[in-house]
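The complex is shown incomplete by one protein chain, all other protein chains being positioned as in the whole.
Our next item is chain A:
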Amino acid sequence: MQKNANVVIIGGGIIGCSVAYELAIRGVKDIVVIEKNYLSSGATGRCGAGVRQQWGTETNAILARDSVKRFEGMNEELEYDKDIEFKQGGYLMVSYTPEEWNQYKKNVAVQHSLGIPTKMITPQEALEIVPHLNLNGLIGATFCQSDGHANPFHVVDAYYKAAKRLGVKFETYTTVTGITLEKGKVTSVQTTRGDINTSLVINACGYAAGTICKMVDFDLPLYPQRHQALVTEPVEPCQGPMVISLHYRLYCQQTPHGSFIMGVGDPNEPKDFNINSSWEFLEDVARQATTVLPLLKNLRVVRQWSGLYDMSPDANPILDKVPGAEGMWVAAGFSGHGFMVAPQTAVLLVQKILEQECFMPIERFSLNRFSGGNLVLESAVV
């Protein structure tokens, strides 16, 4: 492994790989990405794979809106030899309570102000989009056709290959064990396969970002939260959009491969690094899914898994310098929606690091929002 680097990126998920690419394409040389397992082995490869613009906060909506444009042209932009499987079947967000419907109205107003073409539709119109939807108690739905799904493994693979062609080095199965500071400045990163001298470190480890920050005595306000998902056998295409019900805590979509991927959020999930699968989840998600989409009762489950959300106090990402460690940045706290906003989040962070003009204000993602009481709570998280 090389002894020196201009930049060391810790974490080989969607954030680490896209940041590596955006730095390299802007002419930065000698970049190393350190990953403790294999690329996309953490939260990225375990995520629900949805890409939506229907958010309640302006920041998430802008990042998602602009990232959708990147996903649309990603195979060509990154000259990928496979397919990132970006399918724009839309997101149908169904509402079963008046409170939820009021929140959706507010969210849609934010989306419209940013040019996101979400439609508010009646239950009957929703049924035309998803014929197997349960109308019982349904008040209405919001629908945005350009939302969709992309394959996280292939998106990471595409960024990895493009970055590698630009000279970025990837060191997998390598764990960071320490970070050395001299007079408050980063000077080197220690790993299980040797040390690398560097003055710039980007911490993109998702739920493990807190562990890395502790190495420089900074307490990052993140906590891990397990989320489980399952996948069914593939069947003929019958569901265009991702269906989301915040009331039933459910998301459910059919992938281009034909299988259905679904998950539910568990409000009682403890703050813990546990990523085992549980049988309770299978019963919970099966009940919610067959309530909202009754036809799915005939589908067979082939596999379940779990991953960790890196939850920040307001469910929005942290893109900032690490206090007390000059030369170290953190990009974490994506709270379950990092994959879909990654393409433009990487651009924003890299613009800031290279002291270029940022395409949107990055201050909204700063650490001091937590001490200043300036939280921007995201309401639309499953």
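Here is the rule we use: a contact is a pair of C-beta atoms (placed from the backbone, for glycine too) under 8 Å apart; a residue touches a chain by one contact, two chains touch by 3 or more; residues count from 1.
Everything that follows uses one rule, which is that contacts and distances are computed from a predicted model.
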item: Hidden subunit of the complex - UniProt protein name among "BFD-like [2Fe-2S] binding domain-containing protein", "HEAT repeat domain-containing protein", "N-methylglutamate synthase subunit C" or "Response regulator receiver protein"; value: "BFD-like [2Fe-2S] binding domain-containing protein"
item: Touch with the omitted chain, as defined above, among A:G45, A:G90, A:G140 or A:G210; value: A:G45
item: Chain not shown: contacting residue from A:F153, A:F218 or A:F370; value: A:F153
item: Option touching the unshown chain, where A:E79, A:E128 or A:E233 are the choices; value: A:E233
item: Residue in contact with the excluded chain [from A:I121, A:L166, A:A286 or A:I362]; value: A:A286
item: Hidden partner interface residues of chain A, rising order; value: 37-41, 45, 82, 153-154, 157, 172-173, 231-233, 257, 277, 279, 282-283, 285-287, 289-290, 296-305
